[in-house]
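Selected chains from the complex are presented in situ; the others are not included.
By written order: A and B. Residues from 1 in each chain.
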């Protein structure tokens, strides 16, 4: 498993530094093939979950009043742990700055900065700023992203379907604007909550996505009739992106199964007969069991 | 990229007029291959979004009272811009009338007419007419349709699946009518809102599309039981059109990938071995990367 190519979204050009200890640390911290590396990942994952739980529970008044000191202790324990982790990551890569500005580097910084900043704010500071800062720590949940080695296939499928999904979103956007305005015309003066177009458009989104809160609902017969058409339209139109994406995943799955025996390049598509990189004839390989 | 065939839904037979300036304008206004053409599209798109935002915000009383003059200025600026655009489009095509009655020509007219009409209506006119006129401007959002060059594949897939989707819609229609009537029989006298069959049918649509406002909900045990069956039915039946459309998109995607090397005709279907136009043997080509 050593030489398999890194998933695309992790290819930030990170390499361990030249020293032996850097290489050893790198294996533990950035990889998950060794027992130590796996243990490191598990501890970190547990810390993330604990931290998120603490941030969430702190917002509940009754829990905050009863368990405040414990939550504070957890908070600082996790902040110190994440700080140590961040420093260790910076120490063992060849180019620390490059890691620092990468996506996961920025997530690491956002995970620890708010706690330290709150220390330096005088008590008289606006509560709103401190509160927002504290809540920023919820982005620690993004640290989980490191464990998504399967995300690559999905991102590729999404990128391929993006132009068609854009068409779909534009159609949805136009429909929502026009239907929202229409409902404002029909229901605007019935006092049923369609008070202005932005609110009507909000209702159209709530309805077309089949969420349906019911805080705003048509009351006139014509409004109900129009609403019924909008619902059927919203219910039916979800099949369009589903079909597009299904087709893409399937053709992507076949394509991924075939690799050039000569150069290791993936087949350019599911039906490719020759390698697009070196021109060698592709043998047919199959996906799951033969790996 | 000059000679690629236009997407089907834009094939309105438009050609630039004979003069050189007409050709130059046409390239900027109707095409997006040159830097000037792209800039024109971006400016227009921004104007559309700004205009829609103005129409929507104008309907909010507090914003209208505070920012009325600004909204009026934006409104007239955009109306003049769209008028100039429409005149320019008419000027540079060979057959202006043909453009004027095309789909996008009519959208252009609807985008500017309401503002001018409102000018000529005396102040004493019914507010409802003026209000409707002003709101008609929301159809400007359809001007975005020009940018949907990917829409063609989707329209083809929809056209192919239409007969089967019709079957699905008929089944849904019959189910809704019968189930709505049934619920009127069961819940009609429980005072829970199933006051007449049209309302019950409206409720059946709200339920089967899984929108579920909750403004009308069954209260009797038998009504709840029947409602539960309707929900499960509505939840399960969405798989039918999704499956149909997925299959169509996938076979469409394969079909689009293969073209005749002799005459350029698309393969009649994904499994076609010979060109349906000239009879030449089709080579297999693949979709995305080899283009």
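Assume a contact is a pair of C-beta atoms (placed from the backbone, for glycine too) under 8 Å apart; a residue touches a chain by one contact, two chains touch by 3 or more.
Because the structure is a prediction, the values reported are computed rather than measured.
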item: Oligomeric copy total, full assembly; chains in place: 2; value: 4
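Heads up, the rule we're going with is that only the chains that are shown with their structure count from here on.
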item: Copy-to-copy rotation for chain A and chain B - C-alpha atoms, rounded to a multiple of 5°; value: 90
item: Centre distance in Å when chain A and chain B are each reduced to the mean of their C-alpha atoms; value: 29
item: Chain A partner contacts - residues on chain B that touch it in the complex; value: 52, 55-57, 59-61, 131-132, 135, 138-139, 141-142, 144-145, 147-148, 150-151, 153-154, 157-158, 165, 169, 172, 198-199, 201-202, 205-206, 208-215, 238, 241-242, 244-250, 253-254, 257, 284, 286-290
item: Contact footprint of chain B on chain A as seen in their complex; value: 160, 163-164, 166-168, 170-171, 173-174, 177-178, 181, 184-185, 196-198, 201, 207, 210-214, 217, 221, 224-225, 227-228, 231-232, 234-236, 238-240, 242-244, 246-247, 250-251, 268-273, 276
